[in-house]
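Left out: one protein chain. Kept in place: all the others.
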Amino acid sequence: MGGHHGAFSLDVAHLLGGAVLVLSFGLLYQRRLGGLINAYAAQSCVLAAAAAWQGWVQSAPALVVTGLIVLGGAGVAIPVALHRIAGRLQFDRAVVTQPGIFPVMAAGVALVLLAVLLAAPAAAQALPREDLALALAVVLLGQLMMIVRPAAPAQLVGFLSLLSGLILGIVGVPGMRLAVELAVAVLVLAGAAVAGVYLLRIRARFEEVDAGRLERLGGAAQ
Amino acid sequence: MAGVSAAVLTGFAVVVAALLGLGAASAVAPRRIAALGSLGACGVGFVLALAYLLAGAAPATLAVPLGLPGSWMTLALDGLSGFFLLVLSAVGAAAAAAALEADADATAPFLPVLLGAMALTLLAGDAFALVLGLELTSLAAGALVLMRHNDSAALLHIGVALPGAACLIAALALLAGGAGGDFRFAAIRAHPPEGWPAVFVLVLALLGAGAKAGLVPLHGWLARLLVAAPMHVSALMSGAMTKVALYVLVRLLFDLSGPAQPGWWGAPLLVLGAAGAVLGALRANMADDIKAVLAGATVGSVGLIVIGLGLALAARGADLSTLAALALGGAMLTALAHGLFGSLLFLGAGAVHQGAGSRSLVRLGGLIHRMPVTTAAVLVGAASLAALPPSAGFAGQWMLFQAVLGGPRIDGFGLQTLVCVVAGLLALSAALSAAAAVRLLGVAFLGRPRSPRASAAEEAGQTMRTILIALAVASGLVGLFPGGVLSLAEPALRRLVSAGMADRAGLLAVAPQADLPGYSALGIALILALSAGLVVWLVRARAVPGHRFGPVWDGGFGPPPAWLPFGDPLTQYGGASFAQPLQRVLGAALLRARETVDMPSPGETRPARIAVAMEDPAERALFGPLAALRPRLVVLADRCWLPGIRRTLAVVFAVLVFLLTVVAIVEQF
Partner (left out) sequence: MTTLLSLALLAVHLALLLTLAPVLAGIVRWTKSRLMGRVGAPVFQPWRDLQRLARKQPVLAENASWLFRGAPTIAFAATLAAAALVPGFALGMATAPLADLLAIAGLLALARCTLALAGLDTGTAVGGLGASREMSFAAFAEPAMLLVIFTLALLAGSTNLDAIAGALREGTAGPLFPLGLALLAMLAVAIAGNGRAPIDNRAALAETGMVHAALALAYSGRHLALIEATAALKLLLWLTLIAAIFLPFGTATPESGLLVWLLALPVWGLKLGGLAMALALFEAGVAGMRVFRVPELLGLAVLLGVLAAVLLAVWQGLA
């Protein structure tokens, strides 16, 4: 626990966490797969910056390393892989936006408010509640994305941004033990999810990657 | 002071009696005296109200030997009723003057009755007088429309007004029950309701007064009634009748329920008010009849005022009395402003109907060339509707916005979130009203005429022009001196929320807090005038004076053929096309607007058509179940209704027992 605890450094931490949240909204706003992946890459880069900033504020070099890992993994490697997979497997480039963008966004705002409300009682335990609220909101928005977007690539990106929320939460809590290990574990999970999509070649079995269709198939089997 | 108040109250009692008597007399005497007498009575009322408010508005009561057997009816006057009497008499005078211009038909006797009934409502000092006045108002309004053979609008009005009255009577009965069965307001005030009865009072008052004010979701009748009534009556209903109903709401929730009610009472008012503000303004954008446009705007303004009332209740509950005064002051200023510009616009619509033969946007256009004075007056009213500085509408909305901005000072996550959302909806409603105002002016008064009748429109008569100009000037003065209006509202504010605006609202500026800069209408007007002078001077210095006329550039369309003297009608934007972006985005979501395109196949000679169907969600939700209930009720009634004296007796007996049970239950409280 180092000494850079000014109001300003806390503010910048919030700003970076908030930028991750805004980019979650950016994910919901995208109508193209390419844009979606790029928005995810941007989110990961901001996340990396947030982790590095926390490392500097908390005087924890390990967190700076975490930031670098996030930058390399989630900011570069995974987006590049996703772009390649999208090209290779010939996913539909348009993201199905049904329900429409505005209702989904409004639901997203409601979720953020819920997260703020949930994190508010933590004030008594002297935890940085704003950070917690932001991380929780990112997780919730990722889940929302997985629910409202039927196509598998969009769901995958939603899952990845959910994991970003987890990382944001992990790095935001000062003095958290095993922060680096946890963050790396989450990243490995993300990589595994991407690799799974590619290796399992869902497309080879089904005509199109549409999770709704999978559900219907599952329902028919029962 | 007390002497002045008692004299003014007596004067008002005489005015009310004169108005009601005038109504009875004009049924046999020449009908013109109804309008003339009403004008005189409203003039006297205006002077009385102004004198009373300027003299400090000391409360006064007067017992009148009328009313329920064994008890006298009480009339009372305080700052709140004085302010609303001022609104009523100003709007009433304009409406009565306009009635001079209108054809004196069989509806004439009901105008003084309507005015007298509204004044009686405002003067009521006990529950009996309030209900009597309000019901007389509803009946007179219904009769005015029924006499014009618009049965569905009148019946819908009565159909909403009666359950509304039932709710109000129940609310007043609960209040009086708490006061030991004393109907007088003074007694009720001494025993404010607590606990569950108080919540019932809130719900019943919202239902009852809301139904009469046109508060969402009970606004459907208002729009139809305003469209169906003659122009001066719609002006009176829009400008004054809705305000009287809102007065009843304020009287019940702020005064009679006592100051100790919790802050969450504001939440339902905020929600309903915001819904009304947005829905009304949106409907104003979708309507084709200019009176329907103005009716939508009326529903919207009722919503705005109720937002102010809700904030005032919430702030008072949190002991933020200065914020409550700001919100209530904003609501009262908006009420006066809308009273003036709403009636101005309705009278302008009447002048258009008379001069151009239609109220449909599809048939109007280009009236600015033929009716310059009417257009200029309507321009002033529309600026207020659009809340453009330095108009009266902007001053009212500025205060409401400031009150909303102070809202987060009230603690509680839910209320803070609600206030933020209401802020957005308030701005949405303001912007929608601006769009509606531009649409109304731009389509009806500007552009090319859309029908031969509109191209030969005639300017309104001398009387009408004078009224329009007077209303425009009054509206402009309210806009320039909002502080003056607030000083008239000061006694009411002090009485209801125990704080005033006197320390914050001078003649020059109105501020949200005593030590902060605020809004100075005069200053903004001055800067605007100086800027305009600077611009004119800068341009004049180098420009060639004068201008030339040439043919219109219409996006590449050729000159119109000789048989289309006003150009091709299809290349001009109309009401429906202007509203299309809003209709597609907001209309589809909020009003279920659906477009159907009828495209003829190649070779057919009929034109392609696009039709838009929409329905108000509130009406669907309210009347859908009712309509479904009707057949069942018919069957039930059939079953009960058997010939024979015993059955009839049984029904009467059942009703009697039911009423006795109600009395017994009320006695328990």
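Just so it is clear, A and B label the chains in written order, and each chain counts residues from 1 on its own.
Just so it is clear, contacts are C-beta pairs under 8 Å (C-beta built on N, C-alpha and C of every residue); 3 or more make two chains touch, one makes a residue touch a chain.
No experiment lies behind these values; they were computed from the predicted model shown.
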Options B:157, B:439, B:465 or B:504, residue touching the unrepresented chain: B:439
Contact residue for the chain not shown (choose from B:155, B:187 or B:428): B:428
Absent-chain contact - pick from B:473, B:585 or B:660: B:585
Option touching the unshown chain, where B:163, B:452, B:523 or B:600 are the choices: B:523
Residues of chain B (touch criterion as defined above) contacting the omitted chain: 365-366, 368-369, 379, 383, 386-389, 394, 398, 401-402, 404-405, 408, 411, 413, 416-417, 419-421, 423-428, 430-432, 434-435, 437-439, 441-443, 446-448, 509, 512, 516-520, 523-524, 527-528, 530-532, 534-536, 538-539, 542-555, 557, 566-567, 571-574, 577-582, 584-586
Where the missing chain touches chain A, by residue: 11-12, 14-15, 17-19, 22, 25, 29, 101-102, 105-106, 108-109, 112-113, 116-117, 120, 123, 129-130, 134
